[in-house]
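Yeah, one chain of the complex is gone here, protein chain that is, but the others are all in their spots.
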Amino acid sequence: MASRVGAPAPPARAQRAGGAVELPQLRVRSRAPGEPRRVAYLYLAPAFLFYVVFAFVPLAYTAWLSFFDWDGLTVGTWTGLDNYDAILSDPGIRDSFVHAFELIVFYALLPVVLGLVLAAVIANGRVRGVTFFRAVLFLPQTIATVVVAIAWVWIYAPRGPLNEVLDAVGLDAVSRGWLGDFTYALPALGLVGTWVMFGLCLVLFLAGMQKIPQTLYEAARVDGAGRVREFFAVTLPGLRGELAVALTLTTIMALRTFDLIYVSTAGGPGTSTTVPSVLVYQNAFVNGRVGLAAAVAVVLTALIFAVAFAITRLVDRDPGR
Amino acid sequence: MTEARREQLLSYAVLGVFCVVALYPILSIVFLAFHERSDLVTGFALPDSLSLDTFRDAWELGGFDRGLLNSFIVAATVSIVTAALSTLAGYAFGAMRFRGSSALFYLLLIGLIFPYEATVIPLYYVFKDYGLTDSYWALILPQIGLSIPFGTFWMRAFFRSTPGSLVEASRLDGASSFVTLWRVLLPQAWPAITTMIVLVFMWTWNEFLLALIMIQSDELRTAPLGLALFAGATRSQDPTLTAAAAVLVALPIVIVYIFLQRSFIRGMFSGAVKE
Partner (left out) sequence: MLIGAAGCGGTPGEEKQSTAEKPAADVQTDGFEKLGPVTLNVISGEGSGGPREAIKKLTEQFEAKYPNVTVKVGFRDTASWFKQAKLVAASENPPEVFAGNQGFQVDGELVKAGLILPLDEYAKAYGWNDSFTEETLQQFKWSEDGKTFGEGKLWGVAQSGQSTGVFANMAKLRAAGVDPDSLKTFDDFDAALAKLREQLPEDEPVIALGNKDQYGAIHMWGMVQGAYTPAQEMRDWIFHKDGATFDTPGNVKSLAKIKEWADKGYLGPGDSFNARNDAEAAEAFGKGEGALMLGGNWNASIAKDGLGKDAAFFDMPPGESGDTVAIGSASLPMHISTKAENPDLAAAYIDFITGPTAAPALVDTQQVPAATDGTAEPGDPLGQEVKAGWDKLVEDGGLTLYPDWSSPTMLQTMGQTFQELLAGRIPPEEVVSKTQADWDKYHQELAEG
């Protein structure tokens, strides 16, 4: 049931041609509108070549490296599963995965909720200038993460705008060097993620809402449903596909995040904002423990695949659309 | 005031608040950049004058002319090659049938969530062996590889949405698959292709981890990488300078976005979610 929304309209000429032509004798084809198989592979080949060579081959290589103890400069030694042992036993490494999952709340759950709320507001509130609001709220997505990090380091600075606002409203007991605080640095960075992601979710849901047939809303109203009931009964189920996409994309961003952390806190203070991708970089290129870094990378990738699969299964129960 | 009117105002208010939230960090760094370098800026201070001195200084001191050029070369190459290869592959997925199409498609889907962290380590060492670190290739080749899944997915969605009758008609006219693509479908595909090019360009421009690892020389640094190093070195002495540099690096994409935001957003997910 593919929707036509957003797809360019086919020109009239072809439609007429497609509809009116008288079919001459053709070889009977069992596949339609089938090109001979081989040609398709030719079209696929260059793309898949790049993809496999620069994605899967390195992934396999990373997995192979994870079984070694190597400093990247001299010869490495085989250590079997020792690196994976270290991941399980070292509290610092375990914590980094915990931090990544904590970030999911900020990067994925909050933005999805905000996106739903804002999309509902726009759809129901009969506001004009939707294009303007959408453009502004999506803007954070277009800013390079390095710039985002620099901007927010400034905002969270001991004498930065956030503390200034807090002091002004009398909350100066709360103001502090946010990114230097063991408890608050990670949530502070998480909120930056929320800021970046909520526009993405909003746009996704707005597009999705457009596709929900008006008839469903009318039917719900006839049944006496109020605004809220409408939302939960019609809108939310209709957005299932978009929800899956939004949750998947944002959750993976949470698990993968590197730029923001590296540029703002480099994983500190202590290890309170260290996440797996930072560990990969640190161990591979700073500490000279390439095998360990590779193992962390493998575990991270496996987690990402698992989470994406789980979300799709759970949320989008109709994958055959 | 009627219920509806009140609701409308409330909606505007809520949206307004979130717009402020979205813009505030951006504006605070822009204002910071406009301050004189010697100002001791605290908080969200409006600058007294709109001097462009810090921008000029940042440009000169940070070597951002090279940085922006490098970013442009890499992003343009990646997006154009990706567009070409993805169109071909998307055409195959979207308009042809062949054995293994489902399996190959799922393989491709994995690419949409593939993290760079999984590949950077060996990519670095292999490129190093070939003497290709500190070169454009080190940035271009891997990013083509990891942009192709999205591009192919995108073009597949487009090709699937074109009526089968179109392709039929062309075949009946005796056209080869390539001619069908080139003459019949491509003219309609341009909006989808250009949107894809812009998106891939943006993501490539903003890529940081790969550049951090592959590029060590000053000459070949991309803009985000140059910015991170510049910020590290000058942040303490000169927050205004750092802010100016940040604005310079973010500006090109923001400008492109402002002009193209309609097609940017409108096309972006309607196609993706159809599947």
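Observations
First chain written, first letter: the chains are A and B, and each begins at residue 1.
One rule holds in what follows: contacts are C-beta pairs under 8 Å (C-beta built on N, C-alpha and C of every residue); 3 or more make two chains touch, one makes a residue touch a chain.
What you see is a predicted model, and the numbers here were worked out from it, not measured in a lab.
Across B:20, B:52, B:69 or B:233, the single residue that touches the chain missing here is B:233. Checked against the full complex, the candidates A:50, A:70 or A:152 give a single residue touching the omitted chain, namely A:70. The hidden chain makes contact, of the residues A:61, A:138, A:231 or A:258, with A:61.
Residues of chain A in touch with the missing chain: 61, 64-65, 68, 70-78, 156-158, 176-182, 265-266, 268-271, 282, 285-288, 290. Against the chain not shown here, chain B presents residues 40, 122, 125-126, 128-129, 131-135, 213, 216-218, 229, 232-233, 235-237.
Rule of thumb we're sticking to: only the chains that are shown with their structure count from here on.
If you average the Cα atoms of chain A and of chain B, the two centres end up 14 Å apart. Across the interface of their complex, chain A is touched by residues 4, 7-8, 10-12, 14-15, 18-19, 21-26, 28-29, 32, 42-44, 85-86, 88-89, 91-93, 95-99, 101, 104, 108, 110-111, 113-126, 141-142, 144-146, 148-149, 151-152, 158, 160-169, 171-172, 177, 184, 188-189, 191-192, 202, 205-206, 208-209, 212-213, 223-225, 227-228, 231, 235, 239, 242-243, 246-247, 249-250, 253-254, 257-258, 261-262, 264-275 of chain B.
For chain A in complex with chain B, the touching residues are 2-8, 10-11, 14-15, 17-19, 21, 23-24, 26, 31-35, 37, 39-41, 43-44, 46-48, 50-51, 53-55, 58-59, 61-62, 65, 72, 114, 118, 121-122, 124-127, 131, 133-140, 142-148, 150-155, 159-161, 163-165, 195, 198-199, 203-204, 207-208, 210-211, 241-242, 245, 248, 252, 255-256, 258-259, 262-263, 276-277, 280-281, 284-285, 290, 293-294, 297-298, 300-301, 304-305, 308, 321.
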